[in-house]
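So, subunit A:
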Amino acid sequence: MALHDDHHHPHELRHHFDDELDEIRRGLVTLGSLVVANLSRAGSAILENRLDLVGEVRHGDEPIDALYAQLERETFQILALQQPVAKDLRLLVAATRILYEMERSGDLAVNIVNCLDREHGFPRRADLDVLLGRLVAASARVFSMGVEAIASLDENAGPATDSADDEVDELTGRLFTEIHRVSEEIGLDAAIELTRVGRFLERIADHGVNIAENITYVVTGSFPDGHEPPAP
Partner candidate 1 sequence: MTTADGHPASRPDADIVDALRGRGLGVGALVFEGALLVALLSALSILLVLLADVVSGALPTFRTRGIGFVLSGLSLSPDTAGVLTGIAGSVTIAAIVVALAFPVGVAAALYLEEYAEEGWGTTLVDTTVRNLAGVPSIVYGLLGLAVFVPLVDRIGLGGVSHGRNVIAAGITMAVLVLPIVIITSAEAIRAVPQTIREAGFGVGATRWEVIRHHVLPSALPGILTGTVLTLARALGETAPLLVIGVATGYFAPPANVGVLERLTGPYTALPVIVFSWSRQTRPEFLETLAPAAIVVLLGVLFTLNGAAVWLRNRHDRRW
Partner candidate 2 sequence: MDTTDLIPEPPIDLRTGGNAPTAPSHDRPAIFEVDGLDVFYGDFHAVQDVTLDIARNEITAFIGPSGCGKSTVLRCFNRMNDLIPTARVEGSVRYHGLDLYGPDVDPVQVRRHVGMVFQRPNPFPKSIYDNVAFGPKIAKYDGDMDALVEASLTKAALWDEVKDKLRDSAYTLSGGQQQRLCIARAIATSPDVLLMDEPASALDPIATLRIEELMYELKEEYSIIIVTHNMQQASRVSDRTAFFNIEVTDGGQRTGRLVEFSETATLFTRPQHPQTEDYITGRFG
């Protein structure tokens, strides 16, 4: 699954360098999988009031931070030592951005269980739980699409993930409406924490979209229309 397999690249000439690039990419996929796993743990926690999972999710963020730091150091080192250009350079620059998106997503999963922890469990209402469950699933799916794009190097990943994110935005809107509707019954504190959880889930999906768009950039050399990263 080398980055250059399907191109006329003097492959054998720098296979040591190619190995290093592939290692970075594999590392990103591993890091993404860790985030997805922690996210699904956080989802189970808030959907079933599993307070026992709170510590596990917090603990689960530690390897994420460690791998993030390691991959960032390795990327930095390859940038410094190998003089990458073109696709190689784009991959490494994108890797630094993707690393940030993943690390933030990992933190957001912790933030989600922190909300649960502060409330010692959310009040359960069927209509709310259904929306929350669908949002957790949708958010995790969009983020996973981003992670898969790193593995597949699919140039259409950006637009495809962006479309999938529409469902997340829609579910988030409906969740907020529902929270607003039942806020007096569940109490203001719970309503605020639940709103936060919705907001975090939506942000995680956005990070997934950004990851996928960076992969489109790696493959094509440009971001999907209208999604260029903000000027510095």
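Please note the rule applied: contacts are C-beta pairs under 8 Å (C-beta built on N, C-alpha and C of every residue); 3 or more make two chains touch, one makes a residue touch a chain; residues count from 1.
The candidates were selected such that all candidates are chains of the complex that A comes from, given by their letters.
What you are looking at is a predicted structure, and each value in this text was computed from that prediction instead of being measured.
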| item | value |
| --- | --- |
| Numbered candidate touching subunit A, per complex, among 1 or 2 | 2 |
| Residues of subunit A touching candidate 2 in the complex | 10, 12-17, 76-77, 80-83 |
